[in-house]
Every structure is written in C-alpha cells, then in structure tokens.
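Reading through the structure tokens given below for one structure.
In this view, the complex is presented without one of its protein chains, the others remaining in place.
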Amino acid sequence: MAICAFLVAGFAIAIMLILRGTENSLRLANDRLGADIIVVPEGTTTKVETALLMGNPTEVWMPESNLAKIAAIPGVAAATPQLYLSTLNNASCCSVASMFLVAYDPETDFAIEPWLESTIGRGLSLGEAVGGTYVFVPEGEQNIKIYGYFVTLKANIEPTGTGLDQSMFLTFETAKDIARLSPELALQPLIIPEDSISSVLVRLAPGVDPMSISAEIIRQVPGVTPITSPNMFQAYRQQMNGLLASILLVLGITLVLSGLMIGLVFSMAANERRRELGVLRAMGATRNFVLRSLLLEASILALEGGLAGITFTVLVIFLFRNLIMRSFGFPFLLPDPGLLLIEISVGLLLALVCVTLAAMIPAYRISHMEPALAMRE
Amino acid sequence: MIQLDKVSKTYWMSKENAIHAVLETTLEINRGEFLIITGRSGSGKTTLLNLIAGLTRPSSGRVLLEGQNMWSLTDLQQSQLRNRKIGFIFQFPSLLPSLTALENVLLPTIFSIDHVKEAGNPRARELMEKVGLIDKLNAYPRQLSAGQQQRVVVARALLNQPELLLADEPTSDLDEQTETEIMEMFRQVHLDSGITIVLVTHSTQLVSYGTRSIHMAGGLIEN
Partner (left out) sequence: MKIIGAVLIVLSLVVAIAPMFTDCQSQGKAIVLENGKTVPMKCHWSGVAELMVAVPLFVLGIMFLVNNNRMVFRNLSILGMILGIIIILIPTNLIGVCANPEMICSSVMRPILILCGILVVVASSVGLWLSFKKQDQPV
C-alpha cells in the first residue's frame, strides 16, 4: 500500500513540476525580452519562437525601413531593431555547440541596456558581449571566439530555462565588425544582408491596447507578423494545454485505480489481522479504537509512501531536467524552493486523502465486526 | 452470576442455509464455580462461551451478567465490562508477536479508563511469577514454547483481576504433560482467588478439575 501512495504522489508531483516549470520558463523569457510586441518577418513566427525558446539559431530578415514605419505609429513608445545570427558549429568546442546571437542597437534598445546599467554600470563597448547563463569563456582562455573574432564576455543573465540561456547579446557595432573581419579570420564568413534587420521590439505607451497596434502594424507594414506579448510562444502554450488535458486524464484514471487497489490491498491486509483485532476487542478495545488504529496505520503508510515517491520524483526530474527539455522540445525551469514546498505538500495531502478514503470502508467493516466472528477460522 | 435465558445463536450462511450453533438454552452459573463444558467439535460449546463473554450477539434470548443485560449497553460500556470483569483465554495462539511477554501481559491496561493502568506493571510481574515465567519477561512469543505462551495468556487474562475467567480449549494444542501443568494452574488460580471459571474442552478427562460439568451436543446441553 505504501507503494501505491508512492506512485500516486510521485506521478502527481511530476506532472505539477513539469507544467509549472514550463510556465516558469516562458514567463521569465518573456520578461527578459521586455517587449510588448515583437515584429518579425511574415511566416517566421515559429522559427523565431523556437530560437528564443530552445536556442536553435535562426536567421530571418526584413527591410530596415520597417523600423521607422513602426516607430511612427501612434501609441508606440519605443521601437528597437534586433539582428538574429548564429555562430559556426562548435564555435569553441565545449562552451556551446552553436550559439544564437542577438545583436541589438544600444541607441534605441530598452530591454538589454537598462539591465546592463544595473549589472555592470554601463552599456557594451565594441567587442563585448553578454551571455545567457550557460555561456562562458572556455578554460584557459580570455575570450570567446566567434568567426575568428575574440569577444569579451562581460556578464551573464539569470537562468530562464529557455534558449536564451545559450544565447549571446552584442551590439550592432560588434556584430558588423565581426562580419567585416570574418572573411579573413573565420572558416566561413558572417554575412549580414544590407539594410536588413531580423525583428523589431516594440514597447507601447501606457494604456495602449496591443491588439489595435498590431492591427495597425499589419496595415501599415507589409510582410510582417506582430507577436503580442501574451501571445508569445502561443504554439507552445497550445501544445502544453493539449498535453495538460491528456495528462490530467491519465492522472484521474491513476487516482481511481490506485484508490481501488489500495482498498483491496488494505482489505486483505486487515483481514489477515482479523483474529488479532478480535483478541484486542475481547480485551476491551472499542470498535472506534480498532477503526482509528487501522486508519492511522493507513495514513502513516500513505505518508511514508507519498514522501518517498515525491522525493524520488523531484530528484529524478531535477537531475534529468536537461534531458526532459530536449526530449519534449520545450523549456523548463524548476520553481523556486518556497513554491516547490507548497506543491510537495499538496502532493502529499493528495496521497494521504486518497489512501485514507480507500482504506475507510474495509477498516469500518472490520472494526464493527463481532469479535467472535472476527476470530473464526 | 451469569444467566443465559433461552439463548440461541443462528448463523446464516445464505438465505436458505442456516447453522443453529446453539438452540434455546437456559443456564445459570454461580459465583466461584469452576464449570467445565465438554462436547465434540461443532457441538456449540465455543459459541456458548462466546455468548457468555458477549463476543457474539444472541439471535434470541438474554445474556445477563450479574443481572445486567450485556447487550443493552453501549459499545464503550461493553468494552469496559470485558476489560475489567472478564479474562479470556483463546484456543489459538493469541499473543501479539511484535511485543514481549511482559508487554503482552500489559495489553489490557491500554484499554482501561480507570486507575488499573498504574497498578499494571507490578501486578504483571507478580502474575508472570505466579505462572512460573518470571525469567521470560522480555522474551518474544516465538521464543516461547506453546505451553509457555498459554501461561502468558493466562497471566494476561488475570491482569485486571477479573471476576470471570473464560477459557476456550486452552490445552488442545499441548502435549499431555503440559496440559496437566496448565490445568493444575487453573485449579490453583481457582483455589487462590475464588474466581469464577468456565472452561470449554473436548476432552472429558479434564472434568475432574472442575466443580461442575455439563456436556453439549447439537447445540443443546445434555442432562
């Protein structure tokens, strides 16, 4: 019976963790990007979202002139362009295989520069970069080599559980410098098409409705798709919801089956002790005493099994989180300890309630049996 | 002390299939008696004992303990009655295997809601000495022989100084010598404390240990 509790609690917690973890990631990534609307070339929504979520580099382009058109729309408080580039495979062996590079314009940027100010006290100079949490300088070296060009890593952003963790942010200036020198320094040149940008990040004035601005953008700027912040990662969210529905179904079925099995197992176990319980009754134990003892025993087993199940599940998820991310194709970050503790308590409570309910009927039956009957055979 | 007034017990195996364990029986047991009930298996003697102890409800008739109808009491009252006034010795090994001998003897104190609790420990030791097992206080049931286990059960039954001792085939699993020892012990207890004893057995040879004996067959007492 403890095993049942183990499984129920473990399964429930696993589900909760995975779902929460993903929500967590998406939220953090969204915050990091800092924009109300991201405008990307038409038809590239999935590519861009995948790049941001999973760190699979992509290169998409649209005319630089779109920037001015977007900035001119009433309600737009700020608009800044970004370039999406990727490094060569195995840029520097073991730090990251193929990095997603995001180049931003320090003059109009409103997401990265403020963060930089608070972290290192200034913006990035030529040849400097900011990395996601997994980006770092390989051992024994001073800088990261990109297309043969040495870039100094100035800071790392906090973990988001998404592809941003493996991305690098540099200024337009640095990116163009790298491109310029790459034909000589690198195996393959870095090519940035003339007068092109990859996306425009838009920040809206307070109180402005993102949907109306999006509509306006579509009207005024051909060949682009605006993605509003809440709709960010929409494809993933839908996938998740679908997954959530089927998982809840499985969870529900598991609970019911577990409940039945627990009832059965408990019934058999209690039956074997029928005689012992009859003896106790003969010595003066009341029916309630026997009932309480049986339920207490069930609860303790539930707690033990549940705790073991939860501990094991949390451990496995924590250890294998990278594998989980890569297998499922969506980002994941464990919730912080306080929240985790609450979720664990809920899981434990679930196991406890489930087991006690299931044990209730056999326990009642046996405790209210006539002692003489209990002692037969 | 004990009155069985037209008591019967019927077990229903199915709608049509009934087992009449005890047919309308009237019996009176006086205080201080050592009653031996004999009979073959299936004669209803165990059921009769269970009825006396209040461990099973009569299908008809009344069971009176000192004039009090057992089945008009609440579950708590009945349990307390069993705890303080009746000591029971079962046919099967009834010691809890995970407790030591001493702990087993002390079991009845768990269910007492009066002062008997505190007096338990010294009395338990005293009883273990009386049954000759003072050196086995911390032994586990599996470390004791069948005869020794039964003696511990007797000590347990006597812990709360009951007025009535009920024994259901206490020697059926034992060899002859041990049987004699146990029966001698019963006799000694009876002489020492004047406690009322009702003992059920299939062996008619043991009749001589008691002050009175009755024989049961087919759910009825034979005369």
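The letters A and B name the chains in turn, as written, and every chain counts its residues from 1.
The criterion applied here is as follows: contacts are C-beta pairs under 8 Å (C-beta built on N, C-alpha and C of every residue); 3 or more make two chains touch, one makes a residue touch a chain.
Model, not experiment: these values are computed from the prediction.
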item	value
Selected from A:126, A:315 or A:361 as touching the chain missing from the view	A:315
Per the touch definition above, residue among A:61, A:110 or A:134 touching the missing chain	A:134
Sole residue of B:30, B:69, B:143 or B:188 that reaches the chain not shown, by the stated touch rule	B:143
In subunit A, positions touching the absent partner	93-97, 134, 136, 165-166, 315-316, 319-320, 322-323, 326
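The working rule: only the chains that are shown with their structure count from here on.
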item	value
Between subunit B and subunit A, distance of the C-alpha-averaged centres to the nearest whole Å	67
Touching residues (chain side subunit A, partner subunit B) in the complex	275-276, 278-289, 370-373, 375
Sites on subunit B touched by subunit A in the complex	47, 50, 53, 55-57, 75-76, 79-80, 82-84, 88, 90, 92, 94, 96, 107-108, 110-112, 156
